[in-house]
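Yeah, one chain of the complex is gone here, protein chain that is, but the others are all in their spots.
Going in written order, the chains are labelled A and B, and every chain counts its residues from 1.
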Amino acid sequence: MRPALCGLTALLALVLVSPASAAAPPRAPAQPSAWDKVWRSEEAAKQVSAVGRAQTMIVLDGGEVQAVAQVHAERGKLRLDYDALHRKWSLIDDGERLVHLDPRRRRAMITPRPGFVLDRSLAERNYVAFVTEEASAVIAGRPTEVIDIVPRGEGPRVWRLWLDKETGFVLKRERHSVTGRRISGTEYLEIEFNVPTDSDLFGVPKGWESVGPSERQQDLSLEELSRRMGFDVLSPHNLPSGYVPWGRYESRRGPGHGTMAELRYTDGLRVLSILQREPRAAAGPPGEGPPPGRLGRERHGRGPAPGRGPGLGRGREPGRGGRGFGPPEFGAMSVVDRGGQKALRYFGRNRVIFVVGDLTVDQLTWIAKGIR
Amino acid sequence: MNEDIRKLEDLVPQARAGDMGAFEALYQRYQAGIYTFLRGQVREAELAADLTQQTFVRAWESLPGLRDPGAFQSWLHRIALNLVRDEAKSGRARLEVVATDLADEGSGAPPREAVARNPGPEELALSSELRDRVWQALGSVPAEQRAALVMHHMTGMSVTEIARAMKVRPGTVMSRLARGREALRKLLGSYVEAQNGSM
Partner (left out) sequence: MAQCDRVRTTLADFVEGSLRGRERARVEAHVRDCADCRAEVAALERTGELLRETGAIPAPSRLWGSIQAEIAGTGSATAIRSLRVRWRGAVAAAALAAALIAVWMVRPPEAPMAVPTVQQVQIDAEFQSTFEGHLSAIWVTPLADEAALGLQMAALGEDG
């Protein structure tokens, strides 16, 4: 894996560094493959200075949500200013952190940007990229080349990318779910390159409150994760083909909530997250979890007594008799579909399991049941 | 033998037409063979049970594609084999599955993990110590040989049937059986030697 990546990066560096007007660099391929173009485009995104406006669309339960965002991109940093959902907000990626700016409360919520890089050969192993003539190719007034990315086995197209012919920047992209539904898309309405953006725009405004963890999640061994969680973290026995492990973490659930053990997997382009915790939640729907003593496990002084959390009054699973109370039965499953990404919650033996990803419900179930 | 085949020729089309009772009869006839085969390929009993379940569910779903009812057992084992291969390819960090790719000509290298040490509380013709010993020895034998040995000696499949299941030539099956037998003989040592040196 390593040598191939070094070779590819070296090749890309060579291609990007040489000026467009000079003679073609001797080692650049005469005909770059579609994947080459895709990776070149990813690199381009980290190099450009650009300002533009993009329209973005996502699909949620049964409907679409659209927004127009002002975009500033400066050598790998990104700022998106949204006006949608009856409010304005901004999102900044400064390479180290994701910052969510809430202008109403003058508050910045900060999440460390996950630091790991994906091996590109994994994506190439699981997906095929090819140039397509199917779609019209002028976006924001600029000519583009359109590339489709399709799973190597069976399955509908996952990505369609419109790459600016001049810079390689992705001017439009469309994402389809594992079942072939269009689930999101972003298209630049206008864009100007080589317009530098002030670095102030990528920081927290003066006088604003900053909230959020400052350290990155640490990738832990299974043993260490189990030790920190206080129970044996189990690995999945069932995984869709192509997915490989991509880290193990303690996943904080927000202030006042506990942590979950998170196992992350990827197939190079898609992410699968598997989270687990013991049934006694620090906070959760009332009545969740078995009555005390049922598990026969040492408590580690974590959180309040089982069975009676503060409760949130939201999102209860209808239990027996439809009253919404009582502990969920072993094997109870519920799913939330955010348009593409689905999350399944499964009450297994001695643990509650979440499986999140762009997968079918059957696949999520199969994965959850295989965690033992 | 003819009697069996004839019944099979009834059961398979009936099951294919949706007769659950016929499918259950098929299940009862072949479940032990499949389960034992899978116990020989994956380390955990629970996983073997899971894969057994998947084998039969998949068989039910793919029955329309089975043209020759007489090949049912081979076809069933083929499904099980593919499931094992899928498990091995699933990319999990900790490989639970014993098997290497069974379609390859054997590398001769023994598998990394041992096969289940305790096959379970079944009816014992042999002492549990001996059965334990046999399974341990099986675990040290290359996966393709193990697969052939289990199918032939424990499930009673013919060389032709095994060849169909593993998608190799009958000669390859015989070679795997012979090499497997040899390897097993060495591992079992005194367990298979006559006590007094006389026949």
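Please note the rule applied: contacts are C-beta pairs under 8 Å (C-beta built on N, C-alpha and C of every residue); 3 or more make two chains touch, one makes a residue touch a chain.
The shown structure was predicted, so the numbers you read here are calculated from the model rather than taken from an experiment.
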>> Going by the contact rule already stated, which one of A:44, A:108 or A:149 would touch the omitted chain in the full complex?
In response: A:149
> Where the complex has a chain not shown, which of A:34, A:57 or A:222 is the residue touching it?
Replying inline: A:57
> What is the set of chain B residues that contact the non-displayed chain in the whole complex?
Replying inline: 20, 23-24, 27-28, 31-36, 39, 49, 52-53, 56-57, 60, 119-120, 122-123, 125-126, 130-131, 134-135, 149-150, 153-155, 171, 174-175, 177-179, 181-182, 184-185, 188, 191-194, 197, 199
>> List every residue of chain A that touches the chain not included in the displayed model.
In response: 38-39, 42, 54, 56-60, 62-67, 69, 71, 78, 80, 82, 84-86, 89, 91, 93, 98, 100, 111, 113-114, 116-118, 120, 123, 149, 159, 161, 170, 173, 175, 181, 184-186, 246, 251, 253-254, 257, 260, 262, 264, 266, 268-271, 273, 275, 281, 283-285, 312, 314-318, 322, 331, 333-339, 341, 343-345, 354, 356-357, 361-362, 365
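In this section, only the chains that are shown with their structure count from here on.
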> Roughly how far is chain A from chain B, going centre to centre by Cα mean, in whole Å?
Replying inline: 42
> Can you name the residues of chain A that touch chain B in the complex?
Replying inline: 235-245, 265, 370, 372
> In their shared complex, at which residues does chain B touch chain A?
Replying inline: 46-47, 50, 86-87, 89-94, 96
